[in-house]
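For reference, the structure discussed in these notes is given below.
Note that one protein chain is taken out, while the other chains of the complex remain in position.
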Amino acid sequence: MSPLNGRAGGTALGKRLLATTAVALTLGLAVPALADGSLVTALDMGPGGDEDSRPWSSGAGHTTHVKQFITPTIFNEDLSAIVPYAVEAWESNDDHTVWTYTLRDGLLWSDGTPMTANDWAFTAEFMTAPDWAGDRPGDRNLSLSEVAGFDAKTAGDADSLEGIEVIDDQTIRFTLSASNPRHFASLFRFYILPEHAVDFEPADYMTTDWFRDPSRFVGSGPFVVADYAPDEYLTLGANENYFQGRPALDELVIRYFGGDQTAALLALEADDIDFTYVTETDAPSLEDAYDIFSNLSGVVVMTRFNYNLVDDAFSDIRVRQAILHAIDRDAITENILGGTYVSIPCPIPYADLWPEDVTTYGYDPDRAASLLQEAGVDPGAISMEWVGHAGYDNTAHNSALQAVQAYLSQIGINDFSYRFVDIPTFRASYSPDGDWQNQYHGFGVPRFGNDVGRLWSNGGALGTGVTGYDYDADGFADAIAAISAAPTIDDYNAALGDFCRLHAEMLPDLQMWVGNRFGAADPSIANFWWQPAPAGGPYQDNAHTWAVQ
Amino acid sequence: MAMTEVTIDSPARVAWRRFRQHRIAMVALAVLGVIVILCAFAPFFSGYDPLGLNMAAIRQPPSAEHWLGTDTLGRDVWTRTLYGGRVSLVIGLAAAFLSTIIGIVLGVISGYFGKWADMVVMRATDVVMAFPPIIIMLTVAAFTGPGLVNVIFIIGGLRWPPTARLVRGQILQLRDQDFVTAARTLGLTNAIIITRHMLPHVVAPLVANITFAVSLAILTEAGLSFLGLGVPLPTPTWGNMMEAARDLRIMREEPWMWIPPAIFTLITVLCINFVGDGLRDAFDPQQLIGEK
Partner (left out) sequence: MTRYIIRRLLLAIPVLFMVTVLVFALIELAPGDVVDFFANPEVMAGMSEADLEALRERLGLNDPAPVRYLHWLGGVLQGDFGYSLIRSEPVGELLLRRFGNSMMIMGIGLFVAVTFGISLGIYTALRQYSVADFTISFLSFVGISMPAFIAGIIALYVFSVQLGWFPAGGMRSPGVHTLGDLLHHLILPALVLSIIHMATFMRYTRFSMLDVLKQEYVVTATAKGMPRRIVVMRHAFRNGLIPVVTMIGYSIPELVVGAVFLETIFSFPGMGKLYFDSVISRDFPVIMAANLVIAVFVLAANLITDVAYAAIDPRIRLE
């Protein structure tokens, strides 16, 4: 019974159900096998996943979105570059304010309709409609906020997005409100929707069934929606019209585990699924039986100060330096985090971008003690409470934080505690009247897309002044502007390096470590590829070549 | 009346005599005593610091040096199990005591006095039972923060409805029985009727109830830490030590980290249960009268 017609109604189904039940019961409840070309995965597990999300309105989940839609550009396999995907070529004017993109030849939607630049323009207009109801507009902002007329359109003052112009069926032009030498890199989450098939309004974006309804869904990625059971699984079928060729798989099933890694790992070991994200503690013991995929997560783990509430002592940079010197981060990452993490000199996770002269704050308890003395601070009077959110309440981070506590007590800071709370509680504490001095959390810093501006600027996404630190006055505004304006990729990398140096010098927060993340796949899957990309990418995983052996 | 008076004279002594004859209960009491002593005087039974990290000895299996191995930070598991018992026993017993007291008082008021008192108490019970504990815990956690006392009050404060309903059910059954009516006719005060004549009949289900309340409190404490409310690490508790087994690696490959607290919890709960068994027999009103 194919899932595509699994919803047959009436008495036939009833009879079949009875018969199957009888057979199943007599055969000791044997599980009917899936079709040969089926791959069952937990692709939406772990930090890159989001089981309830839809494109354009998600904090994560791009591993799944990209199976169904193509984007103009995309990360390459190892996340080291942004490469063309739906587009063939692009060019910009000299000051990088006008960008012209050419679509590939012969792109088709899954229903056989040709994909044109009009679909692209339609998507841009749809997402900027003033009543568009997406609840997480991050990807919309990433893709479109630089386009001229964005504010007027989203505010309802303009009928169309001024900066978007369809030249012909295969060519589209973006006019930006400010120069961006890497505009193509902001289009990797621009999931193009089919103008002819979208039968819902922007205001119904969060309530429509369209994205999960096999009879209405039209996509352009390697797979299309075939079956969906809320809370249980999403089955994708092969898209015959995918431009890189029909996928080798007949079905790609994405099973939902409600976010629990242990449940998913047990399902992997019971052979119920073929792939899942696994934790850093589980990964080492799985190496023999599974193909392990791993890479740097790009998520920097740090502790941030709420200067509105923090012990006065911490406004002295020497005290902050002392804390870093007191903690043997290398010993923690190597022994307690099992080598799956490395300590970092700044919130840029990529070692090749660190300037050689950056201050690293290695383990040096004597230096820590003398810094405290210079600052005239009695370590016994310092009180610190680090608060993380529940995503870090696991063996690795619990152990690491207990080790931090032990190290701090060695320099006399005995009043240290930490705890984990749920996400709204955690986020609400980032305010002038929040509850905690320190937060322990991660922040995804992809190689492209100037994300550092969101945390290390006065008007960042957390809101003006919520951390009580004046980033702009300390030079962060200039450093971030320099990253955005860097004309070449080398300049861009150098600007990130400068940011790194500045951060190490000013130390508004304390960078701790960055980890690798792991996925375990059954060796029977051929050509499989997975990356722990922040939010799930998207990146080129060539899912059309995946096959079951 | 004379007959009842005779037994009232020394119920505690009679009960104690009866309890001592109860072999399993005596053994259980002794084992419980050993556990309490081990935990209370933990420093005498272990040379390690329960919070002392040892990077050179992490995740070590049991050895002569570390009887029950070491945990992810190289701390001695035997030591942490003993120190963990201090917190867990206090939480378990105090929370069970709290919920039992609230439950008995409200259950008696409700069952004995009936009418509007019953209506009010039982509707209050309905309301409390209608809240999944997590939402109350979350809100309380936000205002009080972590701490032993908060944990006891939250667990104890939410567990009383079954006790109250249980006591009420028993009291309802007894209220119109001959001996109660007789006592009332004789002009005994409500307090005496309740404490001397009715409550002894309620002991049996209460004993079971306390047993379960203790284990529930020990296990719930660890669950609370997720909301930022449990006893914060690195303070060991049996609950948070067992929670380590959420990690598959620890569950399968390093069972020495979580099995010891699980066994201690099991033995504690079992002993409380058997002691309760003995107490039930010892206070059994039928048998007391029968002996006389």
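For reference, chains read A and B in written order, and residue numbers begin at 1 within each chain.
Keep this in mind: a residue touches a chain if its C-beta (ideal position, glycine included) is under 8 Å from a C-beta of that chain, and two chains touch if they have at least 3 such contacts.
Please read all numbers here as calculations on a predicted model, not as lab measurements.
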Given A:D159, A:D199, A:D231 or A:D352, the one touching the chain that is not displayed: A:D231
Hidden partner chain, touching residue among A:L103, A:A148 or A:A267: A:A267
Omitted-chain contact residue, chosen from A:D111, A:D291 or A:D422: A:D422
Residue among A:D52, A:D78, A:D213 or A:D478 touching the omitted chain: A:D52
Residue ranges of chain B at the interface with the undisplayed chain: 24, 114-115, 118-119, 122-123, 125-127, 129-132, 134-136, 138-139, 142-143, 161-162, 165-166, 169-170, 172-173, 176-177, 201, 204-205, 207-208, 211-212, 215-216, 219, 222-223, 239, 242-243, 245-246, 248, 251-252, 258, 262, 265-266, 269-270, 273-274, 280, 284, 286-287
Residues belonging to chain A that touch the chain removed from view: 1-3, 6, 17, 20-21, 23-25, 29, 31-32, 34, 40, 52, 54, 59-60, 133, 135-139, 141-142, 145, 206-207, 227, 229-233, 235, 251, 253, 255-258, 260, 262-264, 266-267, 269-272, 299, 389-391, 422-430, 435, 439, 441-444, 451, 454-455, 459, 461-464, 535
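Note that only the chains that are shown with their structure count from here on.
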Chain A and chain B, separation of their C-alpha mean positions in angstrom: 45
Sites on chain A touched by chain B in the complex: 262, 265-266, 279, 281-282, 284-285, 331, 335-336, 387, 390, 393-395, 398-399, 401-403, 405-406, 417-422, 425, 435
Contact set on chain B toward chain A in their complex: 51, 53, 55, 58, 72-73, 138, 141-142, 146, 225-228, 232-234, 244, 246-250, 253
